[in-house]
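Here the complex is missing one protein chain, while the rest keep their positions.
By letter and in written order, the chains are A, B and C; residue numbering begins at 1 in each of them.
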């Protein structure tokens, strides 16, 4: 994992330990917390047009940055609890997607994998 | 941002561009996709006990790693679209949380910030 | 609660009991399952424009109807477990919203409650 991600992950673990919060941080609970933050992220965008979502006010931009931070924090905590190398897993998953969605075939056409049929 | 996160982010951008998918990747749509992946993560854990969620079978562990990868991927895409430095934002947010949840006060007691009252 | 909602709720309870699944259906777990279904709902819409989301193909329409059904099912299960009258709670909440968002003030302007400031 990256130096800076490692550093973040260590800081988050220290934060949890200083508060005796590791006891609450099962992968199950952390997944809920992550999904809760994803819900907060949605709330920032739900009544905006796509174009508006791409040009936020500085205040909104900062609020969104903090939601992304919360999501990354829970992601790192889950990865630590389950001993998952997040960077390696993501490269692996991208490689899978490169096979699943060949550029020549899906160009300009974004659908769920399950919506593609042969 | 970290070297390895930068590299991941660049790979994800190249993946999207090769498929002409940037047109679909407004922050709004990416937030939905991220939340959809968070939902898939939940589905792995919803009927497990907390203890079971901490000791997954290798097969399940790999599936969970790929869900985390999907979430990180959308997180990086949103950050790129909105020009947010994810690592810096997360350090900033942790600093805020350190003030909001003083270790001496919240030790062993995890609640929503809104559930703490003075 | 409505006759037809009562009937649905009873059918869902019988379904769970016949499978000995009540043991898994804590409010916590049911909330996760509901959020997982909400994530599946998002996945149907994430790459569509708003206009496209309002005119689905018959096949997609049916798939969305079934996602809504799953969400309603978990909603009814949680309400049953916590002894909440869903219809009464919703009327109560609408009354609160009528006060919180006075028509004269918010006309044509949809934002999060927290985004309105005075």
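Criterion: a contact is a pair of C-beta atoms (placed from the backbone, for glycine too) under 8 Å apart; a residue touches a chain by one contact, two chains touch by 3 or more.
Since this is a predicted model, take the numbers as computed values, not measurements.
> The chain left out touches which of the shown chains?
The chain that is not shown is in contact with A, B, C.
> Which chain A residues touch the hidden chain?
Residues in contact with the chain left out: 24, 29, 32-33, 35-40, 42-43, 45-47.
> Touching the hidden chain in the full complex, which residues of chain B are there? Just list them.
That gives, for chain B, the contact residues 31-32, 35, 39, 43-44, 47, 49-50, 110-112.
> Over the whole complex, note the residues of chain C touching the chain we left out.
Looking at chain C, the ones touching the missing chain are residues 1-5, 8, 11-12, 15, 18-21, 23-24, 26-29, 31-32, 34-35, 38-39, 41-42, 44-45, 48-51, 53-54, 56, 61, 64-66, 68-73, 75, 78-79, 81-82, 84, 86-87, 89-94, 96-98, 101, 103, 106-108, 110.
As a convention for this text, only the chains that are shown with their structure count from here on.
> Can you give the whole-Å distance between the Cα centres of chain A and chain B?
So the centroids are 2 Å from each other.
> Could you put a whole-Å number on the gap between the CA centroids of chain B and chain C?
Taking the average C-alpha coordinate of chain B and of chain C, the gap between them is 24 Å.
> Multi-chain contacts only, two chains or more: what residues does chain A have there?
28, 31-32, 35, 39, 44, 49-50, 110
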